[in-house]
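Missing here: one protein chain of the complex. Every other protein chain is in place.
We call the chains A and B, going by the order they appear; numbering starts again at 1 in every chain.
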Amino acid sequence: MHRIRCPFCGARDETEFAYRGDATKRRPPDDADEDAFFDYVYRRANPKDWHVEWWHHTGGCRRLVKVVRHTVTHEVHWTGWPDQPPSLPDGAP
Amino acid sequence: MSQPFRLDGRGRVDRQQPLSFRFDGTTYTGYAGDTLASALLANGVHLVGRSFKYHRPRGILAVGAEEPNALVELRTGARVEPNTRATQVELFDGLVARSQNHVGTRAVDLMAVNQWFAPFLKAGFYYKTFMGPGGAWERLWEPIIRRAAGLGRAPRQPDPDAYEHAHLHCDVLVVGGGPAGLAAADAARCAGARVVLCEQEPRLGGALLGEIDSLAPWVDEVASGFDGEDARLLGRTSVVGYYDHGVLAAVERVADHLPTPPEGVRQRLWIIRAGAVVLATGSYEQPLLFQDNDRPGIMLASAARRYLLDFGVAPCRQVVVATATDDAYRAALDLVAAGVAVPTIADVRAAPGPFAKAAEAAGIEVLRGAVPLRALGRQRVRGLEVSVDGSAPRRLEGDALLVSGGFQPALQLASQAGAKARFDPDLNAFVPREPAQNARLAGAARGVFRLDACLADGREAGASAARDLGFALPSLPPLPAVDEPEERPWPAPLVPRDGKRAFVDLQNDVTVADLRLAVQEGYRAAEHAKRYTTLGMGTDQGKTAMPAGLAVLAAATGRPLAELAPTTMRPPVVPVAIGVLAGRTRGRDFRPIRRSALHDWHERNGAVFVEAGDWLRPSYYRDGALSLMEAAAEEAMTVRRAVGICDVSTLGKIALFGPDARTFLDRVYANGFAKLPVGKARYGVMLREDGIVFDDGTTSCLADDRFLMTTTTANAGAVLEHLEFLHQTAWPELDVVFCSETEQWCQMALAGPRSRDVLARLLDGVDVGDLVLPFMGFLEAAAEGVPVRVFRISFSGELAYELACPRGYGEGLWQRCLDVGAAFGIRPYGVEVLSILRIEKGHPAGQEIDGRTTAGDLGLGRLVERSATGVGKPLASRRDLTDPGRPQLVGLRPVDPEARLRGGAHLVENPMAASTATDLGWISSAHWSPHVGSWIALAFVAGGVERFGDACLWAVFPLRNEAVEVVVGPVCFVDAEGSRLRG
Partner (left out) sequence: MAITVRNGVACCLVLARRGFAEVTAERLELSLEPGRATIGAERCCLPIAPGEWLVLEQWRADGGLRMQLEGDAAGLAYVSDQSHGRQVIRVAGPAARDLLGRGCRLDLHPRKCRPGFCAATSIAEYACALVQVDAVPSFDLVVAAGYAESFWLWLTDHAAMFGYRAAIETVDRP
């Protein structure tokens, strides 16, 4: 089980969070075309590496948390708010 | 004679407390402090069961959790528990146990013929022997094998005991209460860290319990520090899983040592979050490989020593020792001192260690370079055949055989913590590398076997764990002084030339020959050979099989042992009862129950409830002897003819505030909300980003910066998450805040031609006429002082209103509606009727909005087209989602009105040739409509509109072998013009 540090609530169990996928994707503007939305909705790098992800703290403050997590070791390097640039470990892509 | 093998004056069991127990119907006695295994041995019982595959007689190999053989069925009736390790069962008065896995008695097992069929039951037998002819597996082979193989029998009755879960946090968790664990826990505690110490046995000491000097004063002193919230000792607690981020699971056997749990729980699952972990899990002594090495009476030397020193039990009168270690000499010497004859020690090594002299001085013959060939005896070992330096076999006689092949660190938890093991050629054991998590290994768990080194290693591990967490170390009192001679290492596991009946994995009956066969058939990698032979896949996870198994594989593939690594070890480390994993979540408490404000009223008035997520909703109200169908028809006709009232509190309600709330709504709905005036409600369709319909509902504008959104019951949580995701990640600039108000409001639908009359009486003096409160209008009023929100919306197609009031006033308002409505023939209706009414009106619900359908499919295309932007719009216009050939929502009626339609039926032109190729669509919802006087259905049909009036379609339901001819028509079966709801 993961423990994820919510910037507001502190370290909480994975069970309090809903995984919301790739946080490197930015939603295109409303008037963007089909291709832009196709990319946003479907194209995923699916790295076997460090990954920036959304975890929604639905069981706590109900805020989206940006998480830098390794998809193999599950190690969490950094967590922050949506408007913060993620901090990646040295050597991460 | 009672307990003939119990030795006077030895052991630490309580002789003042004799206990009576039964095994296979025979009554025996033991003492408090015994395990079932030690008590059986005290009574001279070695044969305790039959093996998994070959039904070979088996005895007690070990003293601890690693026991592969001595699995018994414990207790009786509903409390019966199969596959319980006799070595882990604490004896209590009246204990009842039975041996397993035999037809007949454990001594005369009719299934023992399996061993004569061993050539057919070899590795991977189920993959090849029983293939074909077609169907033979299910009919013939599987039932036979199921009966012949397997362990224990599952209880038939529900488990009467209670279990619970509990959460625990600490700075340092120490797993294992042996010398290293105690030293670690003590050091961390003295440094001021919050420490939890888990020990799976009822007493602390670990390997010390098998020593003459168990360092009891030191153990007691360390234990005395563990008495509160800051330092917690969990005895009888096995740590079974090491998960990510310092989370571990442990099972505490709260009441397993008692005849029945007195009060409260039998077992407790602890979920422990630890800043740092010290794994002081010790090591397992390994047996030796030779023919018939599984006979009852063959026992690990360290186990025999602990049975002697801790339980005061001798294994027999005359012992043969076969060893690769010096440790077995200690057992031999202690047995001799206790009066047991030990004529010979057969040491596989040419040069034994420091105890050989003492052994010879005690009159024991020490054979050097003695390779064990085969065990003698059948239901009880009678001796051992050895070959010394390749000479002719020599028979050593004895009624017990102690074996010692070396010690293997317990790798399970370290492996789960991400520590891969490597072969250490100096130790001839697999030792873990550094764990990926904040875990430290201490003592024998990382190959530090000497007691003095173990103590120091544990202290250092505990101290450094605390130090890393920021705790300052005080000076600690000296550790107990221990004087031990330097021992000689044991060799790597010896692999016998003849591998038949030389068992590597005793629990799963895997022999050396099986592993060789697996290699021969191409399963060279350890992970492959494991799966092909089932090596290490029993409930013991091969704790006494792993190093030897790898040695066999290494030899068979011609690789050095160092190139092999143990297979992945997964939780649980020891078997865990399903009950403790379930905890309290069973029966009534299987999941939380969510009740509306009107729940009690529903219950008092004959409601039959149905689950909707966590909610319980009235399905219908019992009415005399009427069936569900009849009662529902009555309720439905009341709504169509007079007025009905329905609890709709479960609908999701989201309050949105802020100057940008309107913009936000306009973006999240696929139809426009920019111009919704104050005091009006609007139906909205929400799409997912991929263009598929997500949810629908009405949203009302309470003020220019205040809106109330309703969602379906099922999607209330998901819609809120969807809105939060969009607001926080895509449009944080919008000045809007929102929250769920679902629980705050009790909501009821008042529907039917007389609903306005009821409303007018309810809101005495308030004008509820069509001008003030038109269709999709909204007003706030008071009913006898209770604030009420009135929405003129309709799900049934009738003139209808939804009334909302704060939850606490709900039942009062509901009752008031019934009182004033009595004159108009009001009656409550449940969700069954809600469903009939909406099918009649053609409103899509969850069966139609199923995550695959577009707004166009649902006939909402034109509604959505008017708005240019919105979530899901760009992808909704993709070619495949706008293909005119997509199945469209239509209404269906059977040609014969009485012919039953079923949700899930498929539509075809020719019922005799129904296949996926001829499939034209499916029925999503169906019900008998009392209003139409026919079965009706909503369905998705390819080219829907063109088929209106077409009577060549059949609804087929192959599960019931039904085919019904149907007519396709518009989705609406009642008041297509909408004059009723606008009336």
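Keep this in mind: contacts are C-beta pairs under 8 Å (C-beta built on N, C-alpha and C of every residue); 3 or more make two chains touch, one makes a residue touch a chain.
Keep in mind that what you see is a predicted model, and the values were worked out from it rather than measured.
Chemist: Which of these, B:389, B:563, B:611 or B:743, touches the one chain of the complex that we don't see?
Modeler: That would be B:743, which touches the missing chain.
Chemist: Who touches the missing chain here, B:420, B:594, B:641 or B:688?
Modeler: B:594
Chemist: Using the touch definition from the top, which of B:806, B:846, B:861 or B:943 touches the missing chain?
Modeler: B:806
Chemist: At which residues does chain B meet the chain that is not included here?
Modeler: 164-169, 194, 229, 263-265, 271, 273, 584-585, 588-589, 591-597, 614-615, 655, 657-658, 706, 732-735, 737-739, 741-746, 787, 806-809
Chemist: For the chain that got dropped from the picture, name the residues of chain A it touches.
Modeler: These residues touch the chain not displayed: 8-10, 12-13, 15-16, 59-63.
In this text, only the chains that are shown with their structure count from here on.
Chemist: Distance-wise, how many Å sit between the C-alpha centres of chain A and chain B, to the nearest whole number?
Modeler: 27
Chemist: Spell out the residues on chain B that touch chain A in their complex, using ranges where they run on.
Modeler: So the residues of chain B in touch with chain A come to 243-247, 271, 273, 418, 436, 667, 689-690, 717, 721, 724-726, 728-730, 732, 869-870, 874-875, 877-878.
Chemist: Mind listing the chain A positions that touch chain B in their complex?
Modeler: Those residues of chain A that touch chain B are 1-3, 13, 18, 20, 23, 26-27, 30-34, 36-38, 40-42, 54, 56, 58, 62-64, 73-76, 82-83.
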